[in-house]
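Before I ask anything, let me first share the structure, which is written out below as structure tokens.
All protein chains but one are shown in place.
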Amino acid sequence: MLLELTNVVAGYGGGDVLRGVNLAVEEGTITCIVGPNGAGKSTVFTVISGILKPRTGQILFKGKSLVGLSPQQVLTRGLVQVPQNHSLFPAMTVRENVELGAYMLRDRSLVRKRYDEIQALFPTVRERASEQAGSLSGGQQRLVEFARCLMLDPSLVLLDEPSMGLDPKTLREVFKTITTMKEAGRTILLVEQNARAGLRLADHGVVMESGQVRLDGPSEGVLNNPEISALYLGGSVSKQAAGA
Amino acid sequence: MSLLQATDISKAFGGIQALNACSIAVEQGSITGLIGPNGSGKTTLFNVITGYERPDTGTVQFKGADISKYGPDRIFGLGIGRTFQLTRIFPRLTVTENMHVAIKRKGLASLLGRWSASSEHDRALQLLQFVGLTHLKDAPAGSLSYGQRKLLELAFILVAEPQMVLLDEPAGGINPTLIGQLVERIRELNRQGMTFLIVEHNMEFVMGLCNRVMVMHRGAKLAEGTPEDVRANPAVLEAYLGD
Amino acid sequence: MATVAHTQTSAGQPGRSGAGRWKPFQIVFWLACLIAAIVFPLVFSSPAITTIAFFTLVFAAAGTAWNIFCGYSGYIALGHAVFFGSGCYTIAILCAHWHIAGGWLPFAVVPLAGVAAAIVAVPFGVVALRTRRHTFVVITIAIFFIFQLLAYNLRGITAGSSGLELPIPPWSGYVFNLPFYYVILVILILAVVTSWFVRHSKYGLELLAIRDDEDRARGLGVRTGLVKLSAFMLSAFFVGMCGAVWAYFVESIYPNTAFDAQFDVLIALMAFLGGLGTIAGPLLGALILQPVTQYLTISIGQSGLNLVVEGVIFLAVILLLPQGIVPAVRELIFRRFARRDAMPVAPAPPAPAAVAPATEPNPPDSVAAERS
Amino acid sequence: MSLVLQGIVTGILTGGVYALMAAGLTLIFGVMDIINIAQGAFVILGAYLSYWLSVHLHIDLFLGLFITIPVMFVLGVILEWLLIRPLKRDRTQLSILVTYALAIIIEGLLYFFFSADNVKLFAWYTTQSIPVGPFYLPLIYLLAFALSVVLLAALYVLLYRTKFGRSVRATTQNRAAALLIGIDVERVAALTFGVGVALTAAGGMAYGATTPFTPNSHYDLISRLLVIIIFAGMGSLGGALIASVGMLVIENVTSLLWSPVWASTVFYVLLVIILLVRPQGLFGKFATRNQ
Partner (left out) sequence: STGGGSSSSGPITIGISLSTSGDFSADGKAFTQGYQLWAKDINAKGGLLGRQVKLVFLNDASSPQQVTTNYQTLITQDKVDLLFGPFSTLLTKPASVIANRYGYALVEGAGGGPSVFTQGLHNVFDVSLPVANNLNSFANYIAAMPAATRPKSAAYATEDDPFTQPQVDSARAILEAAGVTTAYYKVYPAETTDFTPIAAGMVNAKAQVVVTGTLLPDVSAFIQAFHQQHYNPEAFIATAGPDQGTQFLQSIGGAATAEGIMVPNGWYPDLNAPGNAQMVSEYIAQYGGTKSDISSDVPEAYSVGQVIAQAVTQNNSLDQTKLIATLHSGTFQSVQGPVKFDSTGQNTQAQAYLFQWQNSQLIPVFPANVATAPVEFPKANWPA
């Protein structure tokens, strides 16, 4: 296992938000977490990336504990996170924002090379390179955040709702990139409210609810589990429309 | 006469023409979808309609009256409420207090009276129940999860019962099951006479809910029609949906 | 009173689940405060003490008034000395103009001074309230200086740097302070009551919404310009009255004592220290800060070390009770209540209501209880 | 006419001194979103350090900077660690209190060690001047202006041309995101505070060499410095220089042509008008949009 959470309990000052989370991410796979709003999905990410310290429990990455490490140290271990909202530097240009993704890298030519690759991949990054990131539209900002995480070549990428705000075409690009990353040997852990799409992309599905993992297994199984489907994956809107 | 009519709206930011002679009309009692690629100007159009941005040219009319020069407070007062794509709630107020900000003030008495004793209080609590935030009603809104904030914002717009509601990506980040319930709720409010204009990238949601869909592209309207028409429109496929 | 509970939740604390039981305590607490304030100068009748008590109440009232606007709306104004000074000059000029002799009569002019300050707040507010955050802070500082400079330079009205004198009451030293004490106490009570009403009204909620996100509030129909300006005027009205009473007490005013930059800083500090946006906060802040600074100045002021001790006390309070004293104490009390109650920020029960039945029952209380 | 010209020239030169004092404030403000009320007190402390070195150890004022700047830097780093870092929430507001407390502590200590007497810094060049056309340019102002330009340029390079600078600006704009891309925001904050305070050593020396001071002088300074940096737009270094110069030129010219008592009034009125038109300050930027 590349990443393993055992009995993680964590919270923000008040009560516990995570109440004993157990989670394992296998190397070279895509794992997708789904669950209701407020289940604690994003909290799992903040705990892994060292922003929030767990109260108890163990987090192992490549067999070594991450507990107590600062966000930089976690990053050095090869773990990158794209948070759910607003993580750009609004007054800096798009280019500076993307380049800052490689803040930890010392090799300048490598940074340049990566940047060239990324701007080839995403036209928005290229076209808006010298504009303030804060002036972009919601979806464009989301895309830049995603592009930024590609600057490092991490072994594990945490993506919190990569699909949010993206138009269908861009969404396909992003999902394609995620698959490419996996094929290149990266491991990906993502949270998706666009649950069916997320699970279809993933190898492994995790259902979280009330700060605990409720179900964990191959994504096919999760997708096809009728109870889970009804509870967390929603029915089809068009079907209901037909009824109305 | 449409309920809301935006005519020839243009808006530029530096070199970027966010809106380019864009005209749309929303009929009373409809649920209209507004879709388009990222950066096509949907949010900017919302900003212009709700008074957060002045158009460079063009006019916005609501119920036949020109509102292009009004501020957001006045426009809300006329009956247009909106949510934001990047959710904006009042982080240091409790969830319940957030609900009360939007409730209309009727005269000085209601302004100076205690909000917690107001007649709308029960309705606010019911809506919280609906979006599943009852257990968090006394928590500061800033401590909500992303999706919960979105739901809260939606709830406090709905509690104000505006005549027309503009929703900017209401389904993004919301659990699919709850989306289903949202759809139901929107339909019901619509039956009671509320008009909706909804920006959303979740096609299932848009196509299932809306009776009319407009497509924006590069700051102007590209297509308009029933969901089926739009879905079949090759220009829309090309610009937005992809193959 | 539910006062404390409400403000507390908006400061980011657990909810008011204990508010029901909390209420009688609060009423008793406030009543006790009131009685203590009334009998204080009768028990501690030494003029040395009543003088400090008087100044303390002046600051408590001014701080409470400052908080009505700044604490609730989040606009940190450092120019309220303009209102204080306007109050001072109004009473001085009116007393001179109407030939009012020392005694009770000048107190009747005090409300007029408040009105004058509120009138001054209109142009001040119209200009300053168009800006926000740091720009607002600096604009208020700038406007403060403009007023101070006007007080210096409009010699025809203010007598410039020679200052103005107020009529001297004929009362003997040992009872002299009492009328002033009770007049300012009445103003303080009015200010606190006003603050309470504002805090619990829809109007106050609008101010708080402005604090959190003004543009969003506008988009929800809050007439932000009007709400801010009226609160600013309300705040100015009380500060102006404080200035008038203060001026009558010290009996001579100058541009730099009536329009005093330190006053701006002090009332803000008191509100911060006690708890910004709470009702009792500025009061408590003044109750602590004013006597402590005056006492330290008297007791160890000879070496200049009073400033060091003052600063260190300050630092200690801020670093130990960062949210201010009132919220900190309240959190403490709530912890005790929470021992028996569930904390409201409990783990999320099954999220969408309709989905609930299918999931296992999951009483939030059990977890919360064991945690606290 | 030459009088006006002279007013402008001396305004520009004295403006340099103010810019030097304001630069640290705007840096700390811009990066940490902290209004450092103690900045004026640091300036005075810096001036007293220079004074002490020159009176007791006979070290030249400019040479003394090689001692006082590092000392003030270390002091800044320590104070950030001790007082600012522990503030976890409402930093912006609480830091006003903390730094105010710091200011009065510094003032009190200066009373204790240096007494309340007026002090001024002297060196051979403080009374020298260079004839230029019809008037003389005081050498100390020229030197202070040069020092100011050099230090501001160095600071500019540090902020806009180095990786450290980028991390500083990133931290300013989005602390949480800066953490996630691997910036050690606490280290950035400590260094920024250190640099901001270190600049006051130079600013204090320049101030003390041109104006008599007492431990109490910081009150007059801080309000003027705050005004300058908001006028400039927070975090803008070039803006700070231009705003300082603008302020002093306006005051000088009004003072010469009309009356000193109206000089500040004119400046403040102008300030209010300009901020109403550009609330973000002359060189500030707004990056947020409604969406």
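So that you can tell them apart, the chains are marked A, B, C and D in the order they are listed, and the count of residues begins at 1 in each.
Here is the rule we go by: a contact is a pair of C-beta atoms (placed from the backbone, for glycine too) under 8 Å apart; a residue touches a chain by one contact, two chains touch by 3 or more.
These numbers were taken from a predicted model, which means no experiment stands behind them.
Asker: Considering the full assembly, with which of the depicted chains is the omitted chain in contact?
Answerer: Displayed chains contacted by the hidden chain, ordered by label: C, D.
Asker: Taking the full complex into account, find the residue in C:A117, C:A217 or C:L307 that is in contact with the omitted chain.
Answerer: Final answer for the missing-chain contact: C:L307.
Asker: Decide which residue listed in C:F40, C:Y152, C:Y182 or C:F197 touches the omitted chain of the complex.
Answerer: Touching the chain that is not displayed is residue C:Y152.
Asker: If the hidden chain were put back, which residues of chain C would touch it?
Answerer: 46-49, 51-52, 55, 149, 152, 160-163, 165, 168, 171-174, 176, 246, 249-252, 254, 256-257, 262, 294, 297-298, 301-304, 306-307
Asker: Over the whole complex, note the residues of chain D touching the chain we left out.
Answerer: 3, 6-7, 10-11, 14, 107-108, 111, 115-120, 122, 126-129, 135-136, 138-140, 210-217, 220-221, 224, 248, 251-253, 255-256, 259-261, 263-264
Going forward, only the chains that are shown with their structure count from here on.
Asker: Among the chains, which one keeps its Cα centre farthest from the Cα centre of chain C?
Answerer: A
Asker: If you average the CA atoms of chain B and of chain C, how far apart do the two points sit, in angstrom?
Answerer: The separation of the two C-alpha centroids amounts to 39 Å.
Asker: Which integer distance in Å separates the CA centroid of chain A from that of chain C?
Answerer: 46
Asker: So, what's the distance in Å between the C-alpha centres of chain D and chain C?
Answerer: 31
Asker: So which bits of chain C are touching at least two other chains?
Answerer: 12, 14, 215, 345-346, 348-349, 351-352, 355, 364 - these are the residues of chain C that touch more than one other chain.
Asker: Among the residues of chain A, which ones contact at least 2 other chains?
Answerer: Correct list: 14, 36-38, 86, 135, 137-138, 230-231.
Asker: Which chain B residues qualify as touching chain A in the complex?
Answerer: Per the touch definition, chain B meets chain A at residues 13, 16, 35-39, 43, 85-86, 132, 136, 143-148, 150-151, 169, 172-180, 183-184, 187, 201-205, 207-209, 240-242.
Asker: Give the list of chain A residues in touch with chain D in this complex.
Answerer: That would be residues 49, 51, 70-72, 75-76, 81, 83, 86-92, 96, 100-101, 103-104, 132-135, 137-138, 148 of chain A.
Asker: Under the stated contact criterion, what part of chain D meets chain A in this complex?
Answerer: Chain D reaches chain A through residues 163, 166-167, 169-170, 173-174, 176-184, 285, 287-289, 291.
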